[in-house]
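Excluded from the complex is one protein chain; the other protein chains are retained at their positions.
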Amino acid sequence: MTGFRLKSGGAIDRGKPLSFSFDGRMLRGFTGDTLASALLASGQRLVARSFKYHRPRGIMGAGVEEASALVTVGKGAHTTPNTLASTEELVDGLDAYSQHCWPSLRFDLGAINQLFARLFSAGFYYKTFMGPGKRPKSWLFYEHFIRRAAGLGVASREPDPDHYESREAFCDVLVIGAGPAGIEAARVAAEAGLDVFLAERDFLLGGALLHESQPIEDTDARDWLSARERSLRAAPNVRILGHTTAFGLYDNGVAGLVERLQPGASARERFWVVRAKRIVIAAGALERPLVFGNNDRPGVMLASALRAYANRWAVAAGRRVLIATNNDSAYAAAHDLARAGIATTLIDARENLPASLLHKSKEAGVELRLACVPLRTIGRCARAVEIGTADGGGVETIQCDAVGMSGGWSPTQHLLSQRGVKPIWNETLAAFLPGATGEPIRCAGAAAGTWRSEDCARSGRAAGAEAARALGRRAPDEEFPGPGGWEAPIRPWVFGGIKGKAFVDLQNDVTLDDVRQACAEGYDAPELLKRYTTLGMATDQGRTSAVNALAVIAEARAKPLDAIGTTTFRPPFVPVSIGALAGAERDQHLLPTRRSPMHDALVAQGARMLETGLWLRPWFYPQGEETVDESYLREMRLVREAVGICDVSTLGKIAVQGPDAGELLDRVYVNAFKSLTVGRARYGVMLRDDGIVMDDGTSWRIGEHEYFMTTTTANAGKVMAWLEELLETRWPDLRVAVTSVTDQWAGASVAGPLARDLLQALVKDVDFTNEAFSFMGVREGSFDGVHCRIARISFSGELAYEIYVPADYGQALWRVLLEGAKSRGGGTYGLEALGALRVEKGHVGGPELDGRATLDDLGLGRLASTKKPFIGSALRMRPDLQRKDRAQIVGLMPVTTGETFKGGSILCAAGDESGHGLGWVTSVTESPSLGQWIGLGFVKGGLADWEGRTLLADDPIRGRRTLVKVVAPHFLDPEGKRLHG
Amino acid sequence: MTRYSALALLKHAVTGQPWSRAWRDPAPKERYQVIIVGGGGHGLATAYYLAKEFGIRDVAVLEKGYIGSGNAGRNTTIVRSNYMLPGATEFYDFSLRLWNTLSHELNFNVMFSPRGQILLLHSPDALDSAARRGNIMRRHGIAARLLDRAAMQELVPHLDYSPGARFPIWGGLMQPTAGTARHDAVVWGYARAASELGVDIIQNCEVTGFVREGGRIAGVETSRGRIMAAKTGIAVAGHTSRLGEMAGLCLPIESHLLQAFVSEPLKPLLDYVIGFGGHGHFYISQSDKGGMVFGGDLDMYNSYAQRGNLPVVRDVAALAVSLMPCLGRVRLLRHWAGVMDMTMDGSHIISKTPVDGLYLNGGWCYGGFKATPASGWCFAHLMARDQPDPLSVPFSLDRFARGATIDEAGSGPTPRLH
Partner (left out) sequence: MLRINCPFCGERDHSEFTYGGDATVTYPALDAPTEAWFEAVYVRSNPKGPHRERWQHSDGCRLWLIVERDTVTHAITRVEPSRAVLSELIK
């Protein structure tokens, strides 16, 4: 118990206490706290265990730079693992748990790994775990344990019960970060009349000003802040989003942001996609840790975090604090702590400092030691630090219960790096500064390496004015201040006298020795090092470790740091819930579910629906307890013996209109359509450019300049887009318009010997006699005053018609058809029966049209016109597509009646049990008409080579082998007597 | 060079003896017998097998950045051999056989984890077409199982089996011997083993042109000077067209972006590799470190940018939570993109080219990682013997003109649809 709440101060509401729990222990905090500040104030130093060695870890940062304090928040379905304590706003009743430790945080068996630390050096797992023997599964054995040892938190197994929203937004300027730079950028841009979007990750605006004790522009920082916040909030053209992290910058000025909403809001998080004309990145800078022995112990923190906890949250991390620095920035932290009554020692790696710094330290009561570096921390939780000179001499132990460190600052380059912009190394500041970008993106404030608050504000104003001018507005002249702002230069990277484990990447437990070893092994490019040691691959993505690692590589390779290269930061800047990215367009909202105009009538009738493509279609209509097999066989009999009706509204329907409509169809179908007479339909097949079959269907000639094209359900969208593409990009001279009318027409197939009888009773103004309305005829008529379009088309081999009515009358049509069918001993049939009927007739369907079959493979070669070229006619003549030994369609029947076989079986010579065989089975059905199972398949050489011969349908995955006879694929009524009758 | 083993680790731990370089860092020579352009998995594997199996050790691998900086280090690490079409089945089967012993072969733990891969099936028709694939696999000695819904629920309990699921699960096609491997380790393992056999691995060496002598390619111009070789092979998938252009070749390839995603590390949640191929692609597995590694469709426009855009991020996230609803609160840690050589039939090219002295390995679409060992082997065979290995005969460059395409997806000559 070392941290405690200071008696006064801080941006917390002491009048609004909150209770929360950590590992079941009830604790108290205040409104305005983060989980980290409340834990610190409660004296909780140990909050987590590290990834590899399970070393005890505490809170080291006060924002997104936190690398150690990861906890699990919530329970049950609300469990959220790997949550940063330092950015989690404290709410009443919050339950937090330590993770990645067993049996408890205090006593964690995993810590035994520390004993083997020398074995577990960088990349050790690439060098072992390979045996015994050359067994492919050896690794699985080790992996079992490694997987359990790895990972951090435990994810909930239950579906996430929360909702997520997404919003699409547009603005002139997106300002990322509401510190002094962001606030001023937003203000100036807004005053110039721009539409401004200001996003701040924190739940308060202000950034570094929230813990600033010094005045800015001669005003108290908080007064400066609140005055500006008030006016920004009052401006109608500024949208301020708190709790909102801009996590990614994408092409053409698009940014991804996630807003965390308050409990009880409409959603847990809201995903914003903002399209901005200009972007100002004012995301501040991150302090770097110092690399020294045991720099990971609970109690060791960034100096800026110590200061932030003291000033913003009124929490002292300890009663005796030692701060180690190599730059000016930690002085403010030391001064503020000392003024708050904490015994503070400041050690600085530098020797010569300006008198002003020395004087201020003395005034504040800070004990200052120059030319001194930390060598190692002592204690499981820090209780002392050994300090010494840069080369490890003059060792002295200083008692303390909290340690601050400042190794310099890194401007937040992540968003710019995501854009592929290489940062530029500034040796004087020991920092990467923004590189040039060809995009309208500007870094301002500390993100551009400007350290002093006043300069940050100026930098923001300059960025706001720049944006305004670029967008044609007037704005005041303000120059960007140069980077820097310290009184004395930084003295970065003193690795001389380090003792013990010095961590470069805290979260992934990558030490100085690991980095050096990796360099020695040749993994000395930043990306190689990252991949080999995992440095920078933890949940903080190397926010605090990347630059320190580059320095170690530079030292190892004896090269300047800027000759080493960098790693590229990838989105998201901070981890983002997958649920938020998915938003509300998930589950049933992910893709539309398409329902036919008859849908309700079908469901009311008891149809079992099945999704095909995006359509819900009736699979079968069970009577009583019927299975799908019993049902479809009964439905087939209805069709063959009486009349069946089937919803075919899902077929693609395209109105092809214009003087060149016939010409278009002649070009896209392999067969002729220009010559088709009005009032007739024709079955057509279209190929892709490469000569492979794309789709089939019928096109009906409605008028001189109009065809009604139908496509398969599966390819409706594809064919429509294909026709549009051809007309727009290849044949703009054709005078044709194509319009999708799939949703405008409801359709039913009426099939069976009584089909004519049924339709004649309904549609009185059309003569259905064979003489008046022959096969492939097309008629327009009406039933009950509703216009309908009818073609005599059959895929089942029966006397059959397709009848279409305007979609709104679909249900009405269905009702009268159903009534008519039932009264004639018929009924409805679904997809399963539809498929079975077409197999009996030998018509190709989805399983045969697999995107690899040629016309000849499908037995449709005779359709190809020799009088006109068509799409695919050139490339279909390529030699391998014309080979006689290609797999071609055949009919199949078990040699032994009563035996069954299945789609997906491999066709081969009997006794051949390996390899690709001779072909495969595509569609199989039981045929009540033939009294046995039949199927379609493809065999090399096709009917020409195999008719009448026997093959094995080999189905090892379902444990079935059936001898089948190869027959012509037209099983039923090959002469078409029923069809034409 | 120290042989890697548990014992060696112990010895180094106790004595503190430093480890030697994993691969040498030589300056390029003026001339080699063979140059491989591209220090990714395929290029390094080619060099290794040239030295190991075909006796050609005078080999340089030229890499413009650091080794493995392209797609070798950007993929989702899935290794499987569930291919259906002649040529592809045999090639990927051979590759998987090499994977099985690769760690031993290279004395480098590539963490090949044959934990099993399951393709989700969402309709009765899908079960039949999966059966065909499974049957072909079985008939080639590749393990395959058809799983029903109950078996799926047992093996992968956290998918959405609720009545309201957008993608109702009818079953799955499982390849128990498929799995994942540590992608970077494959690169380093081949590099180390090849280097040991005498191969020169030259990093930061960008090829800027070819040296022609009497119509044949006799070497390359690079950022580190001219390097000559009797034979030059390119293995730069993603950028094959660019190298092809330098040699005067125009190829049936487009470059497209494929994004990949990884979550924060979690304790074990998913034991298998899951594939989904309904409306859009989706695949997910859990890495040994605990991250959920997943991916989806291409970004669908030509690109060399190595960074993707939000629409695919949103689609992939939506598929993730729709298929596995407990992922909603899991956080995405990182997403990135690689540049894919997408061919006109979705299959790769290992082939001689119309230009003498130039050999082509590319067009890996998004299947290159699992092919690494077989690709290296077959390319080495082709370059060493000037004759293709029987396994790579079907993948010649002239197959497009002949009409002998190998189109597993059946999508035709539209590269982005494969």
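Going by the order they are written in, the chains are A and B; count residues from 1 in each one.
One rule holds in what follows: contacts are C-beta pairs under 8 Å (C-beta built on N, C-alpha and C of every residue); 3 or more make two chains touch, one makes a residue touch a chain.
Nothing here was measured: the structure is a model prediction, and the numbers come from that model.
Only one of A:Phe870, A:Phe901 or A:Phe938 touches the chain withheld from this view, namely A:Phe870. Here one chain is not drawn; of B:Gly87, B:Gly172 or B:Pro252, the residue touching it is B:Pro252. Contact with the chain not shown here comes from a single listed residue; of A:Val254, A:Val628 or A:Ala812, that residue is A:Val254. In the full complex, chain A touches the omitted chain through residues 250-254, 273, 275, 438, 667, 689-690, 721, 724-725, 728-730, 732, 869-871, 873-875, 877-878.
The missing chain lies against chain B, touching residues 239, 241-242, 245, 250-255, 300-305, 309-311, 344, 400-401, 413-416.
Going forward, only the chains that are shown with their structure count from here on.
Put simply, the C-alpha centre of chain A and that of chain B have 21 angstrom between them. On the side of chain A, the complex with chain B involves touching residues 51, 78-82, 118-119, 121, 124-131, 134, 136-140, 143, 146-148, 150-160, 162, 164, 166, 248, 250-251, 254, 256, 273, 418, 420, 517, 520-523, 525, 527-528, 531-532, 534, 539, 541, 570-572, 575-579, 581-583, 585-588, 590-591, 610-612, 614, 688-692, 694, 846-847, 850-852, 875, 878-882, 902-906, 913-917, 920-921, 954-958. Listing the residues of chain B that touch chain A in their complex gives 4-6, 8-10, 12-14, 16, 18-23, 25, 65-69, 73, 86, 89, 99-101, 103-104, 107-109, 111-115, 123-125, 127-141, 144-146, 157-158, 160, 162, 164-166, 168, 177, 182, 184-185, 188-189, 203, 263-269, 279, 286, 288-290, 305-307, 309-310, 313-314, 317-322, 325-336, 399, 401-405, 407, 409-413.
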